[in-house]
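Just one protein chain is left out here, and the rest sit where they should.
This part shows chain A:
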Amino acid sequence: MSRLKLILLQVAVGLGFLLLWHVLTTYPILAPTRQTQFFFSTPLDVLARIWKEFASGEIWRHLWITLLETILAFAFGAGGGILFGFLFARREFLAAVFDPYIKAANALPRVVLAPIFALWFGLGIWSKVALGFTLVFFIVFFNVYQGVREVSPVVLANARMLGMNERHLLRHVYWPAALTWMFSSLHTSVGFALVGAVVGEYLGSSAGLGYKIHEAESVFDVTGVFAGMAILSIFVILLDFLVTLIERRLLVWRPAPSTND
């Protein structure tokens, strides 16, 4: 399939969805328009609201707060994940002792922690960073742990035969291997950092995209909810695009994944 055709089809699906939404909420087909508009708003209203948010400049502050929380959650989570992933992979004893506790902690639904974090860290950004941290940490931790343990034994034996000691191995073999695995989970972990931030804001805060959505919901402002969701989606896509750019730069040595066209 040609690229142009693909893009046209993608646009057609989006427009089709918007058109269906518009028709069903503007004409009394399934139910009176008053009712459908209360529950589903209309695409034009949502678009107008998004425009207003950006035009008034109000939304930038919230976007910045959410972005800051996401970046901090990612930085701390990835840092901790790398540190402990490394440590546990190199010290089998530690890994064996802590194994059940790590599994238990990871199995816990993080949403239940949000109120506790709000209590500990207050309603500012740090309770959201903490929630994002608990999500990102485990993803990076497991990836790095796996990555360091699965370093090719041949590459390792070769490095040893080149006279490398533990310090050299750490720098030239284990560290790059761990980084690779961290980057392979970059999309997931950045996504989870954002989820942590937004869910945290949603459950209690005074700023951020999650707060905006929650605020609209509490007054049954469906247009506001959908506008917030749309802005959040665009934000996620832009963030993901940025991650792809970083990934391409940092993993130049990796062969391109085979595509089956």
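Criterion: a residue touches a chain if its C-beta (ideal position, glycine included) is under 8 Å from a C-beta of that chain, and two chains touch if they have at least 3 such contacts; residues count from 1.
Throughout what follows, contacts and distances are computed from a predicted model.
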item: Name of the absent chain as recorded in UniProt (options "ATP-binding cassette domain-containing protein", "PDGLE domain-containing protein", "Protein-export membrane protein SecF" or "Electron transfer flavoprotein subunit alpha/FixB family protein"); value: "ATP-binding cassette domain-containing protein"
item: Where the missing chain touches chain A, by residue; value: 152, 154-155, 157-165, 168, 172-173, 176-177, 180, 252-255
